[in-house]
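Left out: one protein chain. Kept in place: all the others.
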Amino acid sequence: MKLNSKTTILGLMSSYEESKLVVFGAPFDGTVSFRPGSRFGPSAMRTGSLGIETFSPYQNADLLDIKGCDAGDLPLPSGDTKAALDMINSFVYNIIQDEKTPIMLGGEHLITLPAIEAMIKQYPDLCILHLDAHTDTRDTYMGVSLSHATVMRRVWEKTGDKRIWQFGIRSGEKAEFEWAEKHNYLTSFDLYGIENALDIIGERPIYLTIDLDVLDPSVFPGTGSPEHGGISFMDLLNFILKLRRNTIVGSDLIGLVPHYDVSGISAAAACKLLRELALLLAI
Amino acid sequence: MKLNSKTTILGLMSSYEESKLVVFGAPFDGTVSFRPGSRFGPSAMRTGSLGIETFSPYQNADLLDIKGCDAGDLPLPSGDTKAALDMINSFVYNIIQDEKTPIMLGGEHLITLPAIEAMIKQYPDLCILHLDAHTDTRDTYMGVSLSHATVMRRVWEKTGDKRIWQFGIRSGEKAEFEWAEKHNYLTSFDLYGIENALDIIGERPIYLTIDLDVLDPSVFPGTGSPEHGGISFMDLLNFILKLRRNTIVGSDLIGLVPHYDVSGISAAAACKLLRELALLLAI
Amino acid sequence: MKLNSKTTILGLMSSYEESKLVVFGAPFDGTVSFRPGSRFGPSAMRTGSLGIETFSPYQNADLLDIKGCDAGDLPLPSGDTKAALDMINSFVYNIIQDEKTPIMLGGEHLITLPAIEAMIKQYPDLCILHLDAHTDTRDTYMGVSLSHATVMRRVWEKTGDKRIWQFGIRSGEKAEFEWAEKHNYLTSFDLYGIENALDIIGERPIYLTIDLDVLDPSVFPGTGSPEHGGISFMDLLNFILKLRRNTIVGSDLIGLVPHYDVSGISAAAACKLLRELALLLAI
Amino acid sequence: MKLNSKTTILGLMSSYEESKLVVFGAPFDGTVSFRPGSRFGPSAMRTGSLGIETFSPYQNADLLDIKGCDAGDLPLPSGDTKAALDMINSFVYNIIQDEKTPIMLGGEHLITLPAIEAMIKQYPDLCILHLDAHTDTRDTYMGVSLSHATVMRRVWEKTGDKRIWQFGIRSGEKAEFEWAEKHNYLTSFDLYGIENALDIIGERPIYLTIDLDVLDPSVFPGTGSPEHGGISFMDLLNFILKLRRNTIVGSDLIGLVPHYDVSGISAAAACKLLRELALLLAI
Amino acid sequence: MKLNSKTTILGLMSSYEESKLVVFGAPFDGTVSFRPGSRFGPSAMRTGSLGIETFSPYQNADLLDIKGCDAGDLPLPSGDTKAALDMINSFVYNIIQDEKTPIMLGGEHLITLPAIEAMIKQYPDLCILHLDAHTDTRDTYMGVSLSHATVMRRVWEKTGDKRIWQFGIRSGEKAEFEWAEKHNYLTSFDLYGIENALDIIGERPIYLTIDLDVLDPSVFPGTGSPEHGGISFMDLLNFILKLRRNTIVGSDLIGLVPHYDVSGISAAAACKLLRELALLLAI
Partner (left out) sequence: MKLNSKTTILGLMSSYEESKLVVFGAPFDGTVSFRPGSRFGPSAMRTGSLGIETFSPYQNADLLDIKGCDAGDLPLPSGDTKAALDMINSFVYNIIQDEKTPIMLGGEHLITLPAIEAMIKQYPDLCILHLDAHTDTRDTYMGVSLSHATVMRRVWEKTGDKRIWQFGIRSGEKAEFEWAEKHNYLTSFDLYGIENALDIIGERPIYLTIDLDVLDPSVFPGTGSPEHGGISFMDLLNFILKLRRNTIVGSDLIGLVPHYDVSGISAAAACKLLRELALLLAI
């Protein structure tokens, strides 16, 4: 007798073997300093995605026509940051060794570090598009070097200067803004300049990391660190659609803290963006 | 001794007999597939309308100057879709026979079908303005032909081609979009083109049906199916104000699911739109 | 490469083939008349069960020592009651044909009908233990014969008199109480008399159906129909433990409506009871 | 054409003229010092009572067999305490002049003062049963003499010593406890001694005032001033049932603050108690 | 031994003596007619401000570089409006006598009256910038002259004509709009015209009072009176930034009702605006 399937994100039902796209959860929020809970983000997206159609009128494309799977959540140990990051790293590395494209669901932003470390082994000229309300470029945070607040600094140590494009940034220390302007491409407050960025990147592979708090809190209240003055949903969707002509080799969507949003509109935003990302990466 | 009055929507206090406008609730959500609860929409609007002024600075008009009543909620049987629709149909038919204008508060979108069926008996050339996030034009949904997801298809079977103008649509199956473009006037994503629609409609009577999820979820989180990328409150308000020179013979506001919005801003949006609609229809 | 597993209820990880116990969700609430939403019960229990230990100090037993699986949720069509019930019926029938024991998670109470119909084919002398705040023995409800409010009447039509023991009942029509006292064994308000019931049942197989609203709303606020004066958690747990010497061939836990309980204590209660049930049935 | 009825509390549908029982709301909370919002109590009870059966298995009696009406909410001016109290006073006085029995729904506890003042004109030997977590017997509160915290002191000024029985009290200033023990009958923490109280009262008429925070916060979280260590629902229900042989000439249920309880179990408790009260007073 | 500090708003840590800026709470909401609770606004801002950076990328300035303190909440008596207003008046007067600049956190809007009365003693030519969804210019409200709904009328009685600039207004009685247009400068719906206002004001000192419900409810759901069609966060922020060349001698931020917003985005908006205001006033 055939087993019924459990809830999978966006209803993705291909086997891992036949999938081009692999979506998985990394439910870790161990270094969060203010309001934790993004560890419950992936499971909230599984429930929320029941309300999302498979067809995108924006791309005139349908999830039913792609090969993708939901690999579930990684069993990350809470309280042991290093072990959690290692587990993410090898999972992502396996996915790209299997010639598939990963989309990781957070969790907090530190999980992006091991994913990029895995990607960069395969793609040494990897470029990073980073959408976020926060710079995340402290050297250390409260004495800790592996932190949600330092993750893009750690990433930069792998890539070197001018390989990271930051968009939507509107919060950080003064020193972080100064550092980021010197070492990265920094766009404060909005997403303007993506066309120019894509021109500079050219044929190089791209990793796209989206902290969903780049959205305005009115659109995405389910966040640990609401930072007003953010971008609209359509701005973010249009940003994603502009990436169509480029090579995205991996991506993540992080920062959904479901219990701060009983309406579920934050999970719905995350799921709709995931659908558009999935269509972009898998077709 | 005179009895005190119960809470009425927007404080409308005329008797049915003297009213030009009749507002009533149709608390039915029996075919909803994702998140139910719009059956509680009308009662949430009665409470929420306590916070709404009677004066509209947008129309420079006041509810105190119109004749309208709140006829309460229809006692619709849950679990028997057909009986519920019949009850709505005859209630609406009576209202128009009494030469009054109905505004129905939902409930789910299927309730629009019997209302329009009643209207069309009186106004055979009725035109429909349909604002919604979803096409609602499936032929059947999970095997069911009377469904929130099929309602505009059933309406079309009564009106025929090119009598329905759909606005704000951003979700549906691919086949639904294709069908709607062929048989109706379909405007995806926004409300542009209303002036042109009104030109085509000319002197014909209009029924206006608004699924409040046409609004962006940031404005209206109290919905069963949050669909981001929606229109703003002022876009919807301005749309309504543009209808002033036309003949609206009936209307509905559906889709408020109050328990997904503890802030009550969704009920407040519904009530403020209802005030503007009431002023539009009753003056 | 081995896929990571998705969240399973209580962490049950055996394959279907090797399992003695099969837990699955039946997310249907189509006939609910007051506050719907139990369709989200099973997924809330999957998330909630992450906080539950596998060891029971009450039974001195551990889930790690049993063979059980989570078969996921049945894809039940909303709006087509009959099709949904048929799907449940054949799924349950297959489980018992495979010589396994089902625990079904609701969903509303009507789902118990097809489960019992499947059981009774195999066990014609099946006895029913029914825990609930409500009699659920109307003949029809608002004209509907297949309803959450009629389910135990429909079950009785299969079993005949004195095969159903009802406990904890404290709400219903006067006629329902009178009917139930005549045809079933009715215990109002509490769970007293279970020992006597078990004596009468003797060696016959038992199906145990628990509407979680039998618990007091203080313990279980996540219900569509809070009915005060209910039993305590320990009363219900002790009731379950008393069944140890009998043959339970199937069971269900229904009625969790997660969005009425942001604290999650209702899901936690359901999961802890499920652990005790699972240990009882699988050892 | 006949109008549909609006939602009435417990579905009471008799006309005022034919009613023996008159239920009405007094949505005033102007003197509350901690968490306001009981002004929304009556409307939450109207919605909540949709989930309550008309039949009581505790009294074996049915609301369908009594004559009662819901007179709606009094339009009390916020910010003008005296005017609000006057309006309540004359409304209650009219009810008893019409030889009907009032049940008033709060609102805060100060509304009990004008109700009792109206009753005492008719019944000079009126005795008061007062259930509450708080003594409410300050002389003034923050300089104010008409306050939720002084209401039973003001009542005592009308009745004199040993006419008030206080039950369930577990919070107050030391001086209040001492004062209450001297002038009233004070039962701290529980409801013991009601039989004795009824013996002393004898044939005299009784006004029953219930601040719902006498219930434990686990049973009734929807309160402005949660005070743990309260009584259970069944304790309160049994207290009410013991009054059957006495003459209750009026009653109130106050203190529901619905927005502190998204589950609605507090409104459900209030409605179920109201049903039992209504049956007690109207049969 | 040195005591640890309690949570202070925005982490302001200077002593009162060394501070140029004094932030304090006025937790009074006694005249609110619809949904009360702004009395909890200041404490919610203290918690919420833990998530706010001290650096503003909008002003390129840092709170670490200013001298400011959090003076805590005034112990205002609930139920005695006049005493509460007097306490505010003398506290504000002391602050300006000490040559410091106050920012008062509400609470409801009536608290602005005593603050302005204190300011005007020192600055007889004080001009008022008033941002709000509501006119607040009734003469009396439900018979009360000191009310949230009359506050700007009372202020006008101190200033005379054309000293108050009102922005963002979109709700009120018809007579209020007419009155305000005659006696004040009234800008309905948006914030346009601030440059012109500043030109007219010239060198005169300004008091800035912001009812946060001027923001759209999507941005600021934590309000007692959600009024859709409001301004965006960036509109309000840019308005504040335009005041840089003028002399703001005092300000307030009022109207946060935290329990209507479980996400905390409203408190976050208030805190971020407070940071910008603090930087504007203290540098």
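Going by the order they are written in, the chains are A, B, C, D and E; count residues from 1 in each one.
Everything that follows uses one rule, which is that a contact is a pair of C-beta atoms (placed from the backbone, for glycine too) under 8 Å apart; a residue touches a chain by one contact, two chains touch by 3 or more.
The model shown is predicted, which means the values in this text are computed figures rather than measured ones.
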In the full complex, displayed partners of the excluded chain: A, C, D, E
Option touching the unshown chain, where E:Leu10, E:Leu74 or E:Leu191 are the choices: E:Leu74
Chain not shown: contacting residue from A:Met13, A:Val144, A:Met234 or A:Ile283: A:Val144
For subunit C, residues in touch with the removed chain: 50-51, 53, 55, 57, 60, 62, 216, 218-219, 233-234, 237, 262-265, 268-269, 272
Where the unshown chain meets subunit D, residue by residue: 34-35, 169-174, 177, 188-189, 216-218, 221-222, 224-229, 260-262
Contacts of subunit A with the absent chain, listed as residue ranges: 29-33, 35-37, 39-40, 77-81, 83, 141-144, 147, 259-260
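Everything below uses one rule, namely that only the chains that are shown with their structure count from here on.
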Far-end chain from subunit E, centres as C-alpha averages: C
Cα-centroid distance, subunit B relative to subunit E, in whole angstrom: 38
Overlap residues in subunit E, where contacts from two or more other chains coincide: 35, 216, 218, 260, 262
Overall pattern in which the protein chains touch one another (line/ring/star/complete/other): other
All chain pairs that touch each other: A-B, A-C, A-E, B-C, B-D, B-E, C-D, D-E
